[in-house]
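Everything below concerns the one structure shown next.
And now, subunit A:
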Amino acid sequence: MSWLKQVLQSGHFAVTAEVGPPKGSDPQVIRKKCDLLKGFVDAVNITDNQTAIVRMSSFASCLIAQKQEIEPVMQMVTRDRNRIALQSDFLGACALGISNLLCLTGDHQSMGNHPQSKNVYDIDSIQLLQIFKNMRDQKVFQNGEEVKGEINVFLGAGESPYADPLEFRALRLAKKIAAGAEFIQTQAIFDVDIFTQWMEEVCCLGLHKKSFILAGVIPVKSAKALRYMKNEVPGVVIPDNLIERMEAATDQKAEGVEVCIETIQKVAKIEGVSGVHIMAIAWESIVPEIVQRSGLLPRPAKGEITSS
Partner candidate 1 sequence: MIIGERKPIPEILAMLGDSKKVLVLGCGTCVTVCLTGGDKEAKELASLLRIKGYEADSLTVERQCELEFIHPLRESIQSVDAVISLACGIGVQALFELDSEKSIYPGLNTTFMGMPVKQGYWEERCWGCGNCIIHLFGGTCPITRCAKSLLNGPCGGSKDGKCEVKPDRDCAWQLIYDRLKNLNRLDWLLTIQPPKDWSTSRYGGHRKMTREDMLL
Partner candidate 2 sequence: MVIACDKSGYPAMIKYTTENSTNHEFIKIIKAPCLGSVKESDILEALEGKCDRILLVGCPIDSCFHQNGSRFAQRRVNRINHLLEEAGITKRVAISFVTAEKISEIKRTLDLISSTPVQEEHKP
């Protein structure tokens, strides 16, 4: 049974983080990152060729993480595999005890390092959620044939509260939850006010009761990085006063950590927010400090929570 699910169901404020696999075959890279995070997070997402850049697969990396005794969240994008491969990998993941799966569509290959490749997009993330949910609950493949064996997976999806068209975002979340998303990890939050508004809409629709929502945060190292995200990354809203604050700081890195901690503490108070997802891109080492200073320690230990 998914530990992340147990933590969330027991009412604890969950903490997840993200690990990017290496652009190579060295398992030690994953081991080191997992060891950094152990004890500070309830589960760790391992990305799937994020931004269409070829890296060690999420599946393999999750198995390495399991051996480090940290709970992985496997990510699957629909960009690179068709429904045959996705259902097949799903069965493999279940067989090997991977119990959390985040279903995503995935960035277009033109953004990555193999822009000449063909993409797949046989199905989208919502259809993927539905397929996996039916495999688990109805014991059927997408074509209706029977699925044999036990399937115990906690299904999740991503969501972008600030992406266009804004009025549709809460409704699209409803669609994802109806399709099978049991937990949601949002895009990075920098503007807590807008996020609060979105959560109000979400709660109005009762979605926070149907799915656990984890607020995404990113600790930034510099004002330049913030400005880059503001201009280049869709779905990320950064208030100008935040950039000014970073620019005025003597130690921008430390300020970035402060901002992250403040954001976590603010979103934790919003109704419907069940946890936080820390995306410390290429800065996994900062996560322990953020978790500790945000007052999120100690993390619940196995044995403290009994599975229902």
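These made the cut because all candidates are chains of the complex that A comes from, given by their letters.
Convention: contacts are C-beta pairs under 8 Å (C-beta built on N, C-alpha and C of every residue); 3 or more make two chains touch, one makes a residue touch a chain; residues count from 1.
Quick caveat: nothing in here was measured; it's all calculated off a predicted structure.
Enquirer: Which numbered chain among 1 or 2 touches subunit A in this complex, counting any copy?
Expert: My answer, from the options 1 or 2, is 1.
Enquirer: Okay, in this complex, where on subunit A does candidate 1 touch?
Expert: Checking each residue of subunit A against candidate 1 gives 79, 83, 105, 107-108, 110-111, 119, 121-127, 130-131, 142, 159-160, 163-165, 168-169, 171-172, 174-175, 178-179, 187, 234-235.
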